[in-house]
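Okay, handing you the structure first.
Excluded from the complex is one protein chain; the other protein chains are retained at their positions.
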Amino acid sequence: MATVAARPRLRVGIVKMASCDGCQLTLLDLEDELLAIAERFELVEFPEASSARSAGPYDVLLVEGAVSTPDQAADILELRRKAKLLVSVGACASYGGIQALRNWSDHDAIRAAVYAHPEYVESLNAATPVSEHVKVDAELHGCPISPDQLREVLVSVAVGRRPQIREEAVCLECKRRGTVCVMVAEGIPCLGPVTQSGCGALCPSFRRGCFGCFGPREQANATSLARTLAADGREDPDVARLFAGFTGWSGPFRAVVAAYGGPPGVIPYAVPESAEGGRDGRG
Amino acid sequence: MVIDERLPYAPYPAPAGTAVAAPPAPIASGGGVGPWFLARANLGVLIDLLREDGRTVIGPAVVDGAVTLAEVRSVDELPAGVGDEQVPGRYRLVQRGDRRVFDFAVGPTSPKRWTFPPVVPLNVGRRDGRAVSFEPSPIDPPRLAFLGVRACELAALGIQDRVFLGGPYTDEDYHARRRNALVVAVNCTTAASTCFCTSMGTGPEARGGYDLVLTELDEGFVIRAGSPDGADLVARMPVRGADAGQMLRAAESVGKVAAMMGDPVPTAGLHDRLLAQFDSQHWSRIAERCLSCANCTMVCPTCFCSSVTQRSDLDGDVSTSERVWDFCFTAGFAKVAGGSFRSRPRDRYRQWLTHKFATWVDQFGTFGCVGCGRCIAWCPVGIDIRAELLSIAPPLGARPEPVRPKPVAATPGFYATARIVSVRPETADVTTLTIGDVDPAFLAGEFGQFAMVAVPAFPPVPISISRFGRDTIDLTIRAAGPATAAIIGLGPRDEIGVRGPLGTSWPIERAMGHDVVIVTGGIGLAPLRPLLDGIIARRDRFETVRLFYGARTPADQLYREELRAWAARGDVEVELIVDRGTPDWTGPVGVVTHLFDQATWDGEHALAFVCGPERMMEATVETLESRGLPPDRIFVTLERHMECGIGLCGHCQTGGLFVCRDGPVFALSQLGGIFGREGM
Amino acid sequence: MGAADTTVPTAASGRDREFKVDYITRVEGEGSLVLQLREGEVTEARLRIFEAPRYFERLVVGRTGDEVIDIVARICGICPIAYQMTAVHAFEDLYGVEVSPAVRQLRRLLYCAEYIQSHALHVFMLHAPDFLGYPSVVAMAGDYRPVVEQGLAIKKLGNRLISVLGGRPVHPVSVRVGGFSRVPWRRDLDGVRAELDEVVELARATVGLVASWSPPDHEHAQPLVALRHPAEYPYSDGRIVSTDGLDLAPGDWREAFEEHQVEGSNALHARTHDGRAYLLGPTARIILDADRLHPMAAEAYAATGLAGEIRSNVHRSIVARAVELLGACAEARDIIDDYRAPAAPRVPFTPRAGVAAWSTEAPRGLLHHRYEVDEDGQVTAAQIVPPTSQNQGAIEADLAAFAPRVLDLPHGEATQRLEMLIRAYDPCISCATHFLDLRIIDRGREPERAPAAG
Partner (left out) sequence: MTLPAPSEFAGADLALALSGSWFGAGLTPEAVTRLAAIAEVRDLVPGDVVVAEGQVAETLGIVLSGRIALRMLVPERGTVTILTVEPGDVVGWSAVVAPYRGTDDAVAIEPVRLLTFSGERLRLLLRADPLLAASLYPRLLQSVGRRLAATRMQLLDLFAREEWVRSETKQW
């Protein structure tokens, strides 16, 4: 402990899968500390910001994005082998993100709907979180992640402690900052009670309902919230669309989306003629 | 109960129907004249006077669809003609079109936000080579005036006073904020459907705890003073004596509100009825709806739980600690190294509800609920505690013994710096640190007490004191997580922050003249070592002394040389057992109770001291009871998530007890149904 | 991913050369370059994108305008506001929504803020290392710390401004059809305003600084396309104009342009109907809208005397970007000074069926959205054309024109020059991915199918 400063600089890599790059941009958005971080850590792999490359090994590897193509599925296995600590960064890496909404739809149909030549497009049937492929040591949530939490992960690795990331509902941040509850006072549907905190309760502070971009909190009782929203006169599709957001593929939210008829615009799976028993397990 | 006399006015009387009756509060006469009448047009004078006195006025204002509390700079900002409709899970503003400014029921925010703010800085910890220091953050609260505080909120302030100022420890930050705030109360002339202050005995009429109180009439306000400060204000305001008609109308309008509410929550016997329902299936039914989102606790004007968070620089050399609102509904709140004590939402809801209406009474002599109804209106799924309380409808049950906490002065942000004298590895993951330069309070510490130990950038951890030396203490620490790993990674001459000694101790005097049975497992021997030291130092005062010690493997035994030395004395029976034998281990293998479940001694004249994992203690207690030891002669330690160490942060609450303050050592009889029950 | 070699010298001698950059760094997203020369003539110049397909055009189907605004922001973490703005204008245009002047100014302020952070990011952190000879801004900071700190200070202000208006720099949350979900109080902007004076000066200094950096020799003027507004420098309003005399309403992009596949690359490119490549972004805007620059930016631009070079050498786009950066900072200051919170943050609207189409100027150039909407306001079909996919033809044409100049350089240096040219476009491949995917399946097998049931 007394010799923290003498520790070697940790080798940090930042790589991406299917994503918008916004989470890795968050590192560059730590303007006040970027240079100090670069001194404290060796950013050995960060192709968005540096032409110097490294194939590993990494003390910490931050992975952005969902696993969406066969190459990515192979790459992530290789990356895991090279990383002491692997941190999935953001809603895509941790929950599949926005592109995971396609997982409800028939893959071929989606490809054909977007591409004139779907045969040239290679993607997996589902866009999935990194943790479905390899062991993940920590997850940073959010679309995008919170710069403070990213910093906390780096500090905790450097200092050698567990990151202090609170497991609690967005409501706690909302009430701490003194925002009037948009759901109770204005009837705006809000996923705050079932969503992990970390954003600072941003959307309610802008008089919007939370759309769950930090994903379900521990033991999220999404079913009860959905029931309440439905009892407030909403049609099933309108309940489903609330939960079918940037973390809609996460377990608790996915269950609600499924229970309320799936996300908007879904193209149902074609049932192959040879299939014995349908997808719903009828047999 | 001790209430600091520097408060500007007498404490609010305990709500009716609770266990401890507080004496009626003497309310200052306010110059002996009154009540007065303040014309509506002159209400602004009051706000201006308060501001002239250098106070920030916190009063009702319409913000984002609700009448909430905010800084009020002029009378125009008050919610004239605005009312509200509140039902479970729903709040809407209503425009009435009249000029009344206080004709609404309480909104989402209570004065708690200012008396117990969501975030309060505690200290800045620094490390410089081997040296560490903790600089407490200054306490410098603003001068406030609360305007429009309702009777239920006054009661809540009174309850907060008991929590933060009425026990053996006081929260200095709260104290300073409270002392700096002036209270202008308003009697309720309207109630929401969610209100039930009548049941809790707190309203709708303010009964003390204010500097001024207003009752709104169409043409103005009937006004009374409750303190010299209030009387002084009245003297500077354009008031005249209220006439009989005004006084009558004021009383009638408040009385009408009381009649409207009725008595939705019969509180007679509620404490016992609730405590009898720990195992009710009803908790599971509530948990199907409950989101564990903590909105009920956050809007509650009395909930006081908190956590400490750290933020450090990149090297962990400078870290800032803050106290933040936290609640029994969050996952990490009751977590210890082995997991959460309340992992199920049903347990969290039970913890909250039984605390509010039962165990709070044991702790503070009043209910923790004032009937403001906020938790009903602001619950996103509209759970109504009044209905839940009625559904549980329980028979009478037993009450735990009252608890006598032991006073030790301490403040959560304050860590004294001490220096490590020596480091001795005990096992692969347990190390004993001998600490010098400690706060002299430690040298008067008692066997079984613990210390909060901190290094910058890590959360502080509670550590039992495993030996009291002449001018040192020993801390035996297992690397259970990063913070403990960081502490035992320190070396001689490194400094650490310590706070304590805290908690209750083994009642060694009671054991004198008795047989002593000590049963322990794993690292549980550490807090018992001072007891053994103490017994051995005065060995002739005790009858037989038996130590039964279980460990995972022979290599996991603590203090092996001392164990041999104690055994060699001949007057202490030392029996060791391990869970897993190794080839070189010829001693017994099995659980610790195996050592005496076939032995011939009986426990009729014995006192037992037990420390270890809770499951092990349960088995031990069972065996001890079968040997004739009654629950009041069996002493156990509880482990809970402890953060503040002095019963103010709420993490370690179990039933009506704060484990850090009322324990960690308890007579089994004190614990009643708590011991060994899941989800406490 | 995690590639070790970025360049592979395959035919490194004489006038036949092949350059491959497997992973173009310091751009947003994942792409590669293949450039082949035979006898000194370019036979192939191909910018490949292997960013995973994300299917955004399908993901917005069934969603309403406000949902679309949130979803399309996720196309790009660097310019989410451009996507939000294009979508919100498209829907408001269809629904006939007239926002208040104050809301319109706030939206312009938000766009200024995006320009500030995006341009500062590119100028200082992605492009400057090329001019100064470093692999990254972090490496550059060793010798040019004040320059890096200058860039960080400007970028930070842009991010702060976005945060005040939209909550957070990446994927802000306040833009709604009809206005904003919440508008700032005047006092919310005071903190940013207090720092703007200094940042405007930093931005002004940036123009002179980047103008002093010598670009590689190159001359290849291409057709330019940008929005043009009667009174203001174009962000989210104006008509589509070009150096070839084009003049279209912002929703009518399809009348002049189309997406199609280029033989031999299977890439979807946007071209004019007659098959020409064109260039978007700072270069196009500053040439086509020079007379609309903020006076302070116009003055700094004139002082560089580089208008001609900017037109013909894309490496000089860094100067255009710096001028725009100054313009955005200066205009942000003006807007804040004049700001009074609108009475209502947004106006009500009624959805109706039709086509919602609009174009705005993202930092990287013209961005076009087109949504077919049903009577409930739900999208039934979408087309999103990001600037980088439109620039792709221009990039490849520029590479072909530039390649002979690097022919005699050592391989590593030559490829670095080619990458530098690509970076001059500030390509945003993440944006492009949602409909561009240039992977050629060459393993002789069928594409994967949905899993068989059972």
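What to note about this one:
By written order: A, B and C. Residues from 1 in each chain.
Quick note on the criterion: a residue touches a chain if its C-beta (ideal position, glycine included) is under 8 Å from a C-beta of that chain, and two chains touch if they have at least 3 such contacts.
Since this is a predicted model, take the numbers as computed values, not measurements.
Within the whole complex, the absent chain has one touching residue among B:Asp556, B:Glu643 or B:Asp662, and that is B:Asp556.
Of the options B:Ala176, B:Val423 or B:Ala480, the residue whose C-beta touches the omitted chain is B:Ala480.
Considering the whole complex, the residue from B:Pro264, B:Pro501 or B:Gly612 that touches the absent chain is B:Gly612. For chain B, the list of residues touching the undisplayed chain reads 331, 337-340, 343, 429, 478-482, 521-523, 550-552, 556, 579-583, 585-591, 593-595, 597-598, 612-613, 615-616, 619.
One rule holds for everything that comes next: only the chains that are shown with their structure count from here on.
Because contacts link the chains only in sequence, without closing, their graph is best described as a line.
The geometric centre of chain A is 25 Å away from that of chain C, both derived from CA atoms.
The distance from the centre of chain A to the centre of chain B, with each centre set as the mean of the Cα atoms, comes to 36 Å. Note: centroid distance chain B to chain C, computed from Cα atoms, is 55 Å. Multi-chain contact residues of chain C (touching two or more other chains): none found. Looking at the complex, you find that chain C touches chain A at residues 1-4, 6, 23, 25-30, 50-63, 67, 70-71, 74-78, 80, 121, 125-126, 129, 135-139, 141, 145, 148-149, 152-153, 155-156, 159, 166-171, 173-174, 176, 180-182, 261, 266, 268, 345, 378-379, 416, 419, 430, 433-435, 437-441, 447-454.
Remark: chain B residues 63-66, 68, 89-93, 108-109, 113, 118-119, 127, 129-130, 287-295, 298-299, 307, 309-317, 324-327, 330-332, 345, 377-378, 380-382, 455, 457-459, 481-483, 485-486, 489-491, 494 touch chain A in the complex. Those residues of chain A whose C-beta lies close enough to touch chain B in the complex are 1-2, 4-5, 33, 36-37, 40, 152, 154-156, 158-162, 164, 166-169, 171-172, 175-187, 190, 192-194, 207, 217-221, 224-225, 227-228.
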